[in-house]
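Below is one structure, written out as structure tokens, with a few remarks after it.
Complex shown without one protein chain; remaining protein chains in place.
A, B and C are the chain letters, set down in written order, and residue numbers restart from 1 in every chain.
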Amino acid sequence: MTIRAGVLGATGYAGVELCRLLLRHPDAQPTAVGSVSFEGKKLYEVYPNLRELCGLECEGADAVIAASDVVFAALPHGLSQETAAACAAQGKKFIDLGADFRLDDPEEYVRWYGCEVIHPDLHRRAVYGLPELFREQIRGTDIVGNPGCYPTSVALGLAPALRAGAVETEGIVVDAKSGVTGAGRKPAQNTHFPDCNEAFSAYKVASHRHTPEIEQTLSTVAGQRATVTFVPHLLPVNRGILSTIYARRRPGFDLPRIRQLYEEAYRDEFFVRLPPEGTPVNLRDVRCSNFCDIQLYGDEHTGLLIVTSVIDNMVKGAAGQAIQNMNLLFGLPETAGLDMIPPAF
Amino acid sequence: MTIRAGVLGATGYAGVELCRLLLRHPDAQPTAVGSVSFEGKKLYEVYPNLRELCGLECEGADAVIAASDVVFAALPHGLSQETAAACAAQGKKFIDLGADFRLDDPEEYVRWYGCEVIHPDLHRRAVYGLPELFREQIRGTDIVGNPGCYPTSVALGLAPALRAGAVETEGIVVDAKSGVTGAGRKPAQNTHFPDCNEAFSAYKVASHRHTPEIEQTLSTVAGQRATVTFVPHLLPVNRGILSTIYARRRPGFDLPRIRQLYEEAYRDEFFVRLPPEGTPVNLRDVRCSNFCDIQLYGDEHTGLLIVTSVIDNMVKGAAGQAIQNMNLLFGLPETAGLDMIPPAF
Amino acid sequence: MTIRAGVLGATGYAGVELCRLLLRHPDAQPTAVGSVSFEGKKLYEVYPNLRELCGLECEGADAVIAASDVVFAALPHGLSQETAAACAAQGKKFIDLGADFRLDDPEEYVRWYGCEVIHPDLHRRAVYGLPELFREQIRGTDIVGNPGCYPTSVALGLAPALRAGAVETEGIVVDAKSGVTGAGRKPAQNTHFPDCNEAFSAYKVASHRHTPEIEQTLSTVAGQRATVTFVPHLLPVNRGILSTIYARRRPGFDLPRIRQLYEEAYRDEFFVRLPPEGTPVNLRDVRCSNFCDIQLYGDEHTGLLIVTSVIDNMVKGAAGQAIQNMNLLFGLPETAGLDMIPPAF
Partner (left out) sequence: MTIRAGVLGATGYAGVELCRLLLRHPDAQPTAVGSVSFEGKKLYEVYPNLRELCGLECEGADAVIAASDVVFAALPHGLSQETAAACAAQGKKFIDLGADFRLDDPEEYVRWYGCEVIHPDLHRRAVYGLPELFREQIRGTDIVGNPGCYPTSVALGLAPALRAGAVETEGIVVDAKSGVTGAGRKPAQNTHFPDCNEAFSAYKVASHRHTPEIEQTLSTVAGQRATVTFVPHLLPVNRGILSTIYARRRPGFDLPRIRQLYEEAYRDEFFVRLPPEGTPVNLRDVRCSNFCDIQLYGDEHTGLLIVTSVIDNMVKGAAGQAIQNMNLLFGLPETAGLDMIPPAF
């Protein structure tokens, strides 16, 4: 039986990518799409790449929820909580691509997003949807907070080292670079082509909202408080995130030993690939796919572990991971609908 | 039973795209790949996007042919003829992505490519593999000359008008723009990033080898000799071709009538899409897919028909169309393995 | 004595480029800048590249006019006429980078721009500022209509052939491609980085407002009515226009003879360069400069003359040409302040 998937915020970049992937899912189909800005319009009128491939028309949220077994919300933060409540009331599963269900601590949510937790019970029920780290918890819930794009690349990039105590939990530096789709579909001056092309800069230095989310996951995995200096940059490409992560190795953990930890941790993870030593990872090699490629380096000179981790910000960093979570919620093979091979160019 | 597909020239851009698509084909699989430059290497060592997704190792041509039911050759011109002969001798189907089997007239082949036709019988047996125009002939052969990228965009863009006599067959101007993958994988000065980025120029003006191929198809469709001025340009994007085509309308053929001709011609063609009047086609909307999007304009001022036609040069212009031809040769649904949805970004 | 130059619309792309060039002009300086959107702000607050290089603050139009010997207006069409009148009343020279003074025929102006000619006397006094073609007239006026970017590339590309009667004045096709700065500074969906990057499309096909301007100049030069099919495309680069122009050669005009016409016409023109036969022109080679590079081709097959003409749309296509006109108005060497060497990359 085909799962009926509803997508709210379908005309945003994450939303339309979700629709695109769901259209080729063997066990699910997008059955209703919601959009405030384009209600009444066909999705393909907004995204002509979908012409003749998707006849869905944008509807209001209630209609989308009613028509769905699972609802994905790709909405600005603050707007997902009532949707989650409506889904819970109607017994529908809910996967939030926004930030409303990512932070465990309601106070952190208030501090970073300026929004209140309205339904503490739902908030507690929600599971942070990073399957490679929290697979079992995800299987047991019906509300998923889908991770942010940067946090996904960082958590997968550091988890094996932190879990084994191979690196210090303080002084971690994350220098991350994201393609422009990360800024969303709405035109703005800094994403206007001539301002953005042949340009590069840091933004929200040490003040990006993904910081507490990154620290939360790293702390959970390490079993102790981890602190991170997080600096994102805007990269003049459409898709992809590369995070370069610096952490101090603890005594006894040389690079071969750390490499072994990663190989063990990800041996059975289809979506995490570890190229051989010395082969750099490139965001090109994961575009349009749900893969996370990770490479490790040791700076013998300074004792640091350096991790480079790449994902497609719109797939493993958003829509693809959301589908991976859906697969878990419904007991499907985790790779269902996610076997896209990244193009070489 | 899964069709065993061999790919010669697998480490070129068209070759690796073919492998990528074949890996997700429901009824075929790449079983052997050939490469002169990388014999003995795994394909994923050359293209790390394929890591853990394809274990094939590059072999010599004989081994590839022996292991295959159908052989695709993505080789420099002149090298496919002996391969075709070997396939014919062993009863294997052959699809040439190069130019050796595209031109009917052996003298044109000599003139434009400087190569001789070695096996006139095979040359005669070969069918020009543009399914939307020559579907029945393709079904009846075992040697296909897969069309060039530019000719595909032009032929689909003009065929309905020429077939109906709606435009003059002389004075056609094709101003075409192609992404850089069209120049192949081998680095060169004009495709070096800093030389190519933020740059744009015409090349091989009125002297490109695709000219006789374009004229051949247009003449066939029109039923009379068609002549074309063809000017290609190098576009600083990875993928895609947009051809802007100018032809003089004949009396009685206004734009609505011509539009109707196109709608009738392509009504049942899955891979040709005609957006509504006034909606421009964009090469972005067909990337990574086998679609050809076409838009028509009338210049009332000068009486011209203007056609804009976009394809992905590596899919409908190479690997995708080759698979479409394979599907025809083996009696499969024409869209098998080709249902990729172009990404929005 | 330094010429005091005022720039209205200084925070638009053409306006700021004008300021940048004027800041290094040996005989002129920007003394006042106007902006409706940013009045009261320093220009470098809007364009941080100018930090510590230009202390000008955006003012209202009246203040700018009062402080200037010459006023440049880089405003939306319709807004320059009253400014021109104010300048005329105060004895100031006026150079309009918009469209208000380009078309001789007031009715054409109404038809294409939807605006009325308010001051017919000023409109008649204005000269079309393409120095290579109309140098003497420019010297004798005080109101200049600075040409559009596309028309500049086309007029320079065809003038020698048309003037000599070497090509037909009917059936001319102009297939033009422009960088994104041509669309201005204001963000829009089609110039949003992810929509524009790795994309390419035609727009305003056979309906762009530069069409009558192109035809006006070509007709003037040819001495008879010239008609043009004009199709612009949006190119994913910041700067530059390449126009590919197709015209039917008249009997007796083979390529060598036409080439000679161009060499004679442009022998003394510093800003027009004719590379040797066979060397393609590339918009990269004229970026950030006032040059127009032109290459000629003959299609022996079809009898067409093919011209490729490249300029920097923001320099020779806007700010640079405006300064060239200022130099003429003030009796300065025409190249003053315009000797920038285009960077290689």
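Quick note on the criterion: contacts are C-beta pairs under 8 Å (C-beta built on N, C-alpha and C of every residue); 3 or more make two chains touch, one makes a residue touch a chain.
Here the structure is a predicted model, which means the values were calculated and not measured.
Between the chain not shown and the residues A:L242, A:L261 or A:L274, the one that touches is A:L242.
For the chain missing from the display, the contacting residue among A:E82, A:E198 or A:E264 is A:E198, taking the whole complex into account.
Here one chain is not drawn; of A:A28, A:I95, A:L304 or A:I323, the residue touching it is A:L304. Although one chain is not drawn, its touching partners on chain C can still be listed: residues 13, 16-17, 20, 23-24, 47-53, 181, 198, 238-239, 273, 275, 279, 282, 284-289, 293, 314, 339, 341-345. Listed here are the chain B residues that touch the chain not shown: 13, 179-181, 185-189, 191-194, 196-198, 236-238.
The chain not displayed touches chain A at residues 170-171, 173, 175, 177, 194-195, 197-203, 205-206, 211, 227-229, 231, 233, 235-240, 242, 244, 246, 248, 280-284, 287, 297-302, 304, 306, 308, 310, 345.
Keep in mind that, in the parts below, only the chains that are shown with their structure count from here on.
Looking at which two chains touch through the most C-beta pairs, you get B-C. Relative to the centroid of every protein C-alpha atom shown, the closest chain centre, again from C-alpha atoms, is found for B. One inter-chain figure worth recording: chain A and chain B are separated by 37 Å, centre to centre, where each centre is the mean of the chain's CA atoms. Distance between chain A and chain C, defined via averaged C-alpha coordinates, is recorded as 46 Å.
Among the residues of chain B, those touching two or more other chains are numbered 198, 238-239, 282, 284, 287, 345.
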